[in-house]
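A protein chain is absent from this complex, but the other protein chains hold their places.
Note that the chains are named A, B and C in the order they appear, and that numbering of residues resets to 1 at the start of each chain.
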Amino acid sequence: MHPTPPAKPLRAYGDREGDGMVQMSFVLQLTPGVRAREAAKRFSESHGLREPIVATMELCAEGYTYFVVYGHSKHSVDVSQIDVPEVRTEALTREEIEHRISTRLGRKIIVVGACTGSDAHTVGIDAILNYKGYAGDKGLESYKGFEAYNLGAQVENDQLLARARALDADAILVSQVITQRNCHKENGQALIEMAKKEGVRDDFVMLFGGPRVDHKLALELGFDAGFGPGTKPADVAGYLVEKLCGLEPPLPPASKPTAK
Amino acid sequence: MHPTPPAKPLRAYGDREGDGMVQMSFVLQLTPGVRAREAAKRFSESHGLREPIVATMELCAEGYTYFVVYGHSKHSVDVSQIDVPEVRTEALTREEIEHRISTRLGRKIIVVGACTGSDAHTVGIDAILNYKGYAGDKGLESYKGFEAYNLGAQVENDQLLARARALDADAILVSQVITQRNCHKENGQALIEMAKKEGVRDDFVMLFGGPRVDHKLALELGFDAGFGPGTKPADVAGYLVEKLCGLEPPLPPASKPTAK
Amino acid sequence: MGTMATVPMDVRTVAACRAIAAEIADDVQRYIDAHTSVGVERTILRAFGVDGVDDQGAPLVNVAVDRYQKAGLLDRGISYWLARALAAGMKDPQEAAERLAYGHEVDRGEGGLSPDQARALLAPHAALAMQRIDTAREAREALRARVKAGPTPHKYVIVATGNIYDDAVQARAAAHAGADIVAVIRATAQSLLDYVPHGATTEGYGGTFATQENFKIIRRATDQASEEYGRYIQQTNYSSGLCMAEIAWMAAVERLDMLLNDAMYGILFRDINMCRTFVDQYVSRRFIARAGIVINTGEDNYLTTADAVEKAHTVLTSQFINEAFALRAGLKEQQMGLGHAYEIDPWLEDSFLMEMAQAQLIRQIFPKHPIKWMPPTKHKTGDIFFAQVHDAMFSLVGITTNQSIELLGMFSEAIQNPLLMDRYLSLKKTRYVYTAAKHLGEEIQWKPDGRVAARATQVLREAHEQLVDVQRTTIWEAIGNGAFADVKRTRTGGKGYAGVVARAKDYVNPILGLLEKT
Partner (left out) sequence: MGTMATVPMDVRTVAACRAIAAEIADDVQRYIDAHTSVGVERTILRAFGVDGVDDQGAPLVNVAVDRYQKAGLLDRGISYWLARALAAGMKDPQEAAERLAYGHEVDRGEGGLSPDQARALLAPHAALAMQRIDTAREAREALRARVKAGPTPHKYVIVATGNIYDDAVQARAAAHAGADIVAVIRATAQSLLDYVPHGATTEGYGGTFATQENFKIIRRATDQASEEYGRYIQQTNYSSGLCMAEIAWMAAVERLDMLLNDAMYGILFRDINMCRTFVDQYVSRRFIARAGIVINTGEDNYLTTADAVEKAHTVLTSQFINEAFALRAGLKEQQMGLGHAYEIDPWLEDSFLMEMAQAQLIRQIFPKHPIKWMPPTKHKTGDIFFAQVHDAMFSLVGITTNQSIELLGMFSEAIQNPLLMDRYLSLKKTRYVYTAAKHLGEEIQWKPDGRVAARATQVLREAHEQLVDVQRTTIWEAIGNGAFADVKRTRTGGKGYAGVVARAKDYVNPILGLLEKT
């Protein structure tokens, strides 16, 4: 929209370049009053907000007050310093994917997926694996070149690994939706460690996915790639094909914007 | 609600003591993507948010992205260090006010009020001065002990001061609602300086009011007291009576919580 | 489209209201026809093509008109003096106006040029003025025929950074996010200025100055957006305050689509003198009528100072009067965006039903009018999360009763002029409500003996009673008694009264003449 590229470092944008406007809300264990208002201001200032406006101050429980604050943030972020590489935007088409599998690999890609631990949220992994797919994009099951096994929910790591070995799978797909106290990270990491211990980590392409997952996190946990909200089956298919054909796979796409 | 008094220093409260949870929203001049998500995380971290969750990332204009973030703020505020004294909660009743005026002062209190400069928002000053009042509390006009002159909107400082002198007023009430680029502060300060220059500052009790006004700000600008959102006429009447009868006036009440 | 749910509306009462409003307006029209104002005369000069400012920034039209007013000569109309300057050899109206402004002496009108001769001399220039308006109108119509507007209710948002270039950025962003109409809010102080600032401006409190150059800049931005997003984006500004007529002219030629323009807003909310306002609004509307611009009236504002439950009928009363005035200025119903608002205390029981009743009643009484529907403002607090919900209920009434122009509520209403994000979120929310409840209005019927029906009946009845009252006392008196917005004004009080001039018998104003023939 602006003709010039974004100034670096970037500040928040309210309605004028450089105004740094941000909104915050929080609860403090105080009763509304002069002192609470001042406390909210100072609390906001400690986050780097200049001239904070306490837009609302309401008793939200006995002894607790809810605040909405606006202020000019002094902080900025230097985008040029961000090492996360930008997404390759063009995904492969279904035809390209099928073509590459049949020509370069000459066999089906076997994938095993599950939602692990006590997590029972299958919708995400189903979206990727099952025929029905997601947002109009059919799942891996629908490809001729894939053989997809969906183990469903609440699968323990050892079961998943055992099944993958039994099927001589190419890839293991793990979904984690519950994230309270980072249990998704723990679960994911435990699987990787188990695979390493069993000496099979490199037998599989291992993918991690879920609403709080991104590529960076997945790498940190020891997976090959991570997929976040809005992932389409074709993104995953494309990634697997290129990876298994020994090409440089495209990066997992960024989480998609959710607007309509 | 908790049996113990708040721990000092206070952190934000999500749903457990000390979790420090806060919510932020802001716009960055970036297109949604891996990099934008990471930028939003870092931007949040620079505000002191640990483990920020980028809950939403949406294109809100070409080249601009809107974010909602949650994170655990590391900041805290030490309420014991806040010098703003807490409010005197019991206001005087109408009868008490009338009684004091008639017994201690023996004459009517003359007040002149206006919404000054280019500001045309009369509802606030009307609420305080006019018979109708505010939220069921009748305005100063309704008291036997007050003689209230409401000059309305867009009154220049010199006119207001001239009128106050002509009426030999006890108090000048200034309302400022427009606050863009702090014009309310400028306007208020200019009046005080004018009064000082004319050597009449101490002839009047000078009150400042408006949605962005608090006692602290008013004092800084040179007023005697400041009144914020939710002020009732009785608060102002009570203050004036005690001030003019030479007592220690109650502090202006805190801005009222707005919940229903 | 199926048939929408209706509330009972007594057609005879409505007809009676219109008849009374007509008499109320006729009374004032007699006054208008006998007067002019400095604002009107400046507008006429602008329409003749006069432009420019002196080194102090004072517009030429102001210097010229003020000079002739001070000299007590304005009663004949600035056009007459302009004609004389032309007759005296000035090559065009611009040069002629310069002579009026800066010429050695004021022309006292000795000898020569009869009013008719003056009119004849000005005729081609007056025709040119009409042509400029008509050209702009045709350009608008051509563009709108090619790039269609979205469905109603049209989503109307404001931009107000103070800087016209930032405003342009915001306007395009708004269009991108789904806005149909973009208004540039004016700087806080402008309406009391008795001149129109000149050139592009980048500073302004509470809004951006309305100048002709700014109109061009923002129009360019919204035109681009129209093309780019394939949806016609309407551009709006304010024809109100002491320069309402001049701005109407500027908007006409800069091809704005809408103007905030009300017969009484300035009186009530800016304490502008009523005589001045009535005269100015008439002339401004004559231009607006010809330009095919849609006006937005300001009855919604009443409910910010008066109670929205008790004084709901005053909105309707005023709409009848605004309509009557507008008809007298040549406006078509399709140009009358009568204003009303969702300003009932949200915590009142059945407040949503009362809003429905009012919105539906207005929709029925003014079926051809592009009704302007304003969001909650007064009861907004800084609780932005609550405000979102409050605004959603408002939008739901908007789509259910098919309002024409919906100003979108902003969750930051109580805090600041909307930020980019605030506008985006409001548009998103409105799109959702309009989509999800698209046919709600067709799906329901209001119970004939229900609360909504009763409320609508009551409001119409009270408006009728008030109209009877206003007519009895005349509008001049009624405003003095606080009939609207709980505000009282006197006939000779307020700003700008000194700028009103009784027309002389030989008053000359060929441009107004042409407009009146439209």
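As a working rule, contacts are C-beta pairs under 8 Å (C-beta built on N, C-alpha and C of every residue); 3 or more make two chains touch, one makes a residue touch a chain.
Quick caveat, the model's predicted, so the values are computed rather than measured.
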item	value
Selected residue (touches chain absent from view) among A:D119, A:E141 or A:D224	A:D119
Residue touching the undisplayed chain, where the options are A:C183, A:V200 or A:L217	A:C183
Among C:Q29, C:Q224 or C:Q388, the residue in touch with the chain that has been omitted	C:Q388
Touch with the omitted chain, as defined above, among C:A47, C:L425 or C:V459	C:L425
Contact footprint on subunit B, counting only the chain that is left out	1-2, 13-17, 21, 23, 25, 53-56, 58, 68, 70, 259-260
Chain not shown, touching residues in subunit A	25-27, 58, 60-62, 64, 66, 118-120, 122-123, 126, 152-154, 178, 180-181, 183, 211, 229, 258-260
Chain not shown, touching residues in subunit C	2, 5, 346-353, 383-386, 388-393, 396, 411, 425, 428-429, 432-433, 435-440, 442-447, 450-452
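Note that in this section only the chains that are shown with their structure count from here on.
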item	value
Mean-CA-position distance for subunit C and subunit A (Å)	50
Separation of subunit B from subunit C, taking each centre as the mean of its C-alpha atoms, in whole Å	34
Shared-contact residues (touching 2 or more other chains) in subunit C	172-173, 176, 381-383, 414, 416-417, 419-421
In subunit B, residues with contacts to at least two other chains	25-27, 58, 60-62, 64, 258-259
